[in-house]
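Note that one protein chain is taken out, while the other chains of the complex remain in position.
This part shows chain A:
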Amino acid sequence: MTTATTTPNSAAKQSSGAPVIQMIGVSKWYTPEFQVLDACSTSVQKGEVVVVCGPSGSGKSTLIKCVNALEPFQQGDIFVEGVQVNDRATNLPKLRSRIGMVFQNFELFPHLTIMENLTLAQRKVLKRGKDEADAKARKLLQRVGLSDQAPKYPGQLSGGQQQRVAIARALAMDPVAMLFDEPTSALDPEMVSEVLDVMVELAREGMTMMVVTHEMGFARKVANRVIFMDKGAIVEDVPTEEFFGSPRSERAQLFLSKILSH
């Protein structure tokens, strides 16, 4: 890691308008006895990068899946650019198409070429023409350094390459924000940095990002804030410097010492 100090995203917090993502008191139960999210509130401003960390099973994935309504929740409200996610009248496919999501296991569509993976939703959801979708896909493949892979299939690419394609696929929809769910956890160690590099670049360009990760180097480098979750609750939600300087909760201290000693 070259820069260990916090380098706040230049574009962050410039606009004082409504947050891109706003969560208010979100609670979720999988069964009446099992509460997975406990009154979670936070918001992400335009251009902000927020890292979400915490022990396994603490509800990080569930939390960010609530943002684009991949998971329903029973209490609270979530707004994306002022549109209420948990309103029955909301056009969810349209809302989801404006939020990019990157998964731990890439989830590229194996029967489609890399090019087709990048153009499918552009054409079916955004109704773009073939030429426009292809041009957009080519531009993004070039950006993640995979121009020559366009005609291949996901199964013919390495894990790192697949995850870069998955990022490009999400970006092809011109999202207002990107959600990442442990994007490097399924990768061989030597491939982690190629994916993180793309994400760092994205953050520096001013993309609004919510990133579940244990890559604390990435957090230090580009995160404006760090959210620490434990047992379904947001325990800390503080500026990055503060989190690494002196986390207030004991759980976060313990978590950090474990993560950083590895």
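In this section, contacts are C-beta pairs under 8 Å (C-beta built on N, C-alpha and C of every residue); 3 or more make two chains touch, one makes a residue touch a chain; residues count from 1.
Everything below uses one rule, namely that contacts and distances are computed from a predicted model.
The listed options are "Transcriptional regulator PadR-like family protein", "Urease accessory protein UreF", "Amino acid ABC transporter permease" or "Polysulfide reductase", and the UniProt record of the chain not shown names that protein "Amino acid ABC transporter permease". Only one of A:169, A:214 or A:251 touches the absent chain when the whole complex is considered: A:169. Across A:22, A:97 or A:184, the residue that sits in touch with the chain not pictured is A:97. Which of A:68, A:163 or A:224 touches the hidden chain is settled by the complete complex: it is A:68. In the complete complex, the hidden chain is touched by one of A:152, A:204 or A:231, namely A:152.
Residue-wise, the contact with the chain that is not shown comes from A:120, picked out of A:39, A:83 or A:120. Residues of chain A in touch with the missing chain: 65, 68, 70, 93-94, 96-101, 103, 105, 107-111, 120-121, 124-126, 152-157, 166, 169-170, 173.
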